[in-house]
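Only one protein chain is missing; all other protein chains are in place.
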Amino acid sequence: MTDEVAKTLLCVRNLVVEFDTRFGPVRAVDDISFDIFPNETVGIVGESGCGKTVTGLSLLRLVPSPPGRIVQGSIILNGNDLVQLPENDMAQLRGDDISMIFQEPMTALNPVLSLGTQMTDVLRQHRKMTKREARNVAIDMLEKVGIPVPEKRIDEYPHELSGGMRQRVMIAMALSCNPKLLVADEPTTALDVTTQAQVLEQIVELQEEFHMAVILITHDLGVIAETCQRAIVMYCGNIVETGTVEDLFQRPRHPYTKGLLESIPRLRDERIAELPIIPGMVPDLLSLPAGCRFADRCKYAQADCLQTPPRLESSGDAGSGVACYHPLN
Amino acid sequence: MSQPLLKVVNLKKHFPVRGGMFSRVLAKVKAVDGVSFELGKQRTLGLVGESGCGKSTLGRTVLRLHEPTAGQIFLDGDDICTLDREALKQRRRDMQIIYQDPYASLSPRRLIGQTIQEPLDVHKIGTPEERKKRVEELLDIVGLRKQVLSRYPHEFSGGQRQRIGIARALALNPSFIVADEPVSALDVSVQSQVLNVISRLQREHGIAFLFISHDLAVIQHVSDDVGVMYLGKLVEYSDSGSLYRDPKHPYTRALMSAIPIPDVRQRAKRIVLAGDIPSPMNPPSGCPFHTRCAEAMPKCSQVVPPRVNAGSAEKPHYVSCHLFDGSPESPA
Partner (left out) sequence: MSAPTNAATSAATLPDEHHESIWGKAIYKLRRDRAGMVGFAIVMTYFIAASGVWLGIWGTHWSDVEGPKWSPMSSEFWFGTNIIGQDIFQRAIYSTKTAFEIGLVVAVLSTLIGAVLGALAGFFSGTWIDAIILWIKGVLDSIPFYLFVAAVAFALQDNPYAMHVAMISTFWTTTGRLVRGEVIKLRNFEFVEAAKAIGVPQITIIFRHILPNTFHILLVQATIVFVAAIKSEVILSFLGLGVQDGVSWGLMISESTLEVLAGYFNNFIWASVLLFGLVMAFNMFSDALQDALDPKKVAAP
């Protein structure tokens, strides 16, 4: 066990994040545990409300508080428990050891500051540098993310760039201090398909060059298949399945994963009349059932599924697991 | 051959960009720049393309929600561009629209029942009791319970709101519906539910669709024919099977290769396009795609490629690309 702990980059245990609503507290993330190893790309996939974005924000302690707060659990990065860290120390880590990029590059970048100003701010915050040195590093980073003529573009403003370019600038900013872990929250969802392809390629290249781990949060299973080695499937605040991308896609063990894979429209050789669907809707977080949260939509549900929620059981390989009393395959 | 339900001829929609002291026209955004196609009765035409290609503008212009700058739109043989306001209002019963954003497309302060019934009230169809009955029928078709009628839009999820939008569009019994990215804003597991509702409308109610989306897989699922748009022009246009089996235009091929495939065994060889999509205010000369095309020739930046039929007379497969200029068939 200590061997594994020494190898892992990030170790999340029993994380619970609650939000206050007028009807009472709601657990957006309810007791999740997972590990991230150095240099790997792990996807966190699920639909709206599953808790994947809140998980990502918790890793950087960016959950808006109020109304949210981390009530329990530990997030260990390099021997430090991020949950217990005072805010000042956390601010040092952000951008330096662990970085995040967001879905909407227009709102994540300050529209009234030039790109150069924003990038050099980040650099000078975490490293001792003069303005000139920081500017050079920034130009370098812009070139690495594929922005043409970076010496000129560094003085431009966000609105002068296209969506794809802005996203790359955000990636450049996030990587400028060489973090060990990059959390990317739906980085390509707002982009066109052809631009998405470019940006994802970029992330993969940079990951190799900078030797960092990437957590890719998305609802798009296609993106996961193309870029990740492992994936974590979330449903309603819980982790329902984890495993390598091969296992997940070819031998899904949780009925939700299977249902999801079957219901996505994909290019087929023959047109079909009706798509297979997962009937019903995601349950209201305020009135959760006693047993497995997916039971009322599950074709394979049995009596024991309705009694108590199943726990995530790991199987053999590190990082594999499923939370189901009657897993498939 | 019977007359198509909808025939669009050389449709253009340009938006003037005004500025300066006297609001002079500085430039024109050529959102739709000379598009022609036909939609047969009970058929579905899928329009695919990325942002800025003009597909949404095209959908709205066909319904005269934007006034066309040039071109003709024939609905059942009548040119609707020449209709006056009263006559247009009558024709609106035949052509309806469903929207992408389930959160902006329903009036927030109106009850669902009022929203779905409004089309019937506006056109004074039937008695009030008959209208209520019709609303309940519509709910049934889209798979919602009666209880939704007395609630407000914000109480429902994206998927449910889309169904409400569909019910509203069906109220007047239109012969065709423009569906503007109806599932793009929905969660994956809900997309298939709503797509199934649309499939049922196609099969059981014989409604024709102009289905707009950026998602090639969704388009394949619902469409009989497909048109690919780029910067306001239709670059390829054929029946669905031919397009997916044998995409001809370089842009279509790049688009198909860019889709992330949820299948680990097929990590596709990507055609990655250089550069970004040019602005529709300043489209490139000649073929609009030549700036990003790996196979561009000198001719491409000078001459706009004509539409050519690279298929056969029975199964036309139109392409606008100089690579196909030598084709024997001429456009219909």
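Some points to look at:
A and B are the chain letters, set down in written order, and residue numbers restart from 1 in every chain.
Heads up, the rule we're going with is that a contact is a pair of C-beta atoms (placed from the backbone, for glycine too) under 8 Å apart; a residue touches a chain by one contact, two chains touch by 3 or more.
Keep in mind that what you see is a predicted model, and the values were worked out from it rather than measured.
Among B:Leu26, B:Leu65, B:Val272 or B:Val303, only B:Leu65 touches the chain that is left out of the view.
The omitted chain makes contact with just one of the residues B:Val8, B:Ile80 or B:Leu144: B:Leu144. Contact with the omitted chain, checked across B:Arg168, B:His214, B:Lys233 or B:Lys248, is made by B:Arg168. Contacts to the hidden chain, counted on chain B, fall at residues 60, 63, 65, 89, 92-93, 96-97, 99-101, 104-110, 118-119, 122-123, 142-145, 147-148, 151-152, 154-155, 159-160, 163, 165, 168, 172, 193, 196-197, 200.
Convention: only the chains that are shown with their structure count from here on.
Contacts from chain A toward chain B in the complex involve residues 47-48, 162, 164-165, 192-198, 200-201, 219-226, 245-246, 249-250, 259-261, 263-268, 271-278, 281.
Residues 50-51, 157-159, 187-193, 195-196, 199, 203, 214-218, 220-221, 240, 244, 254-256, 258-265, 267, 270, 272-273, 276-277 of chain B touch chain A in their complex.
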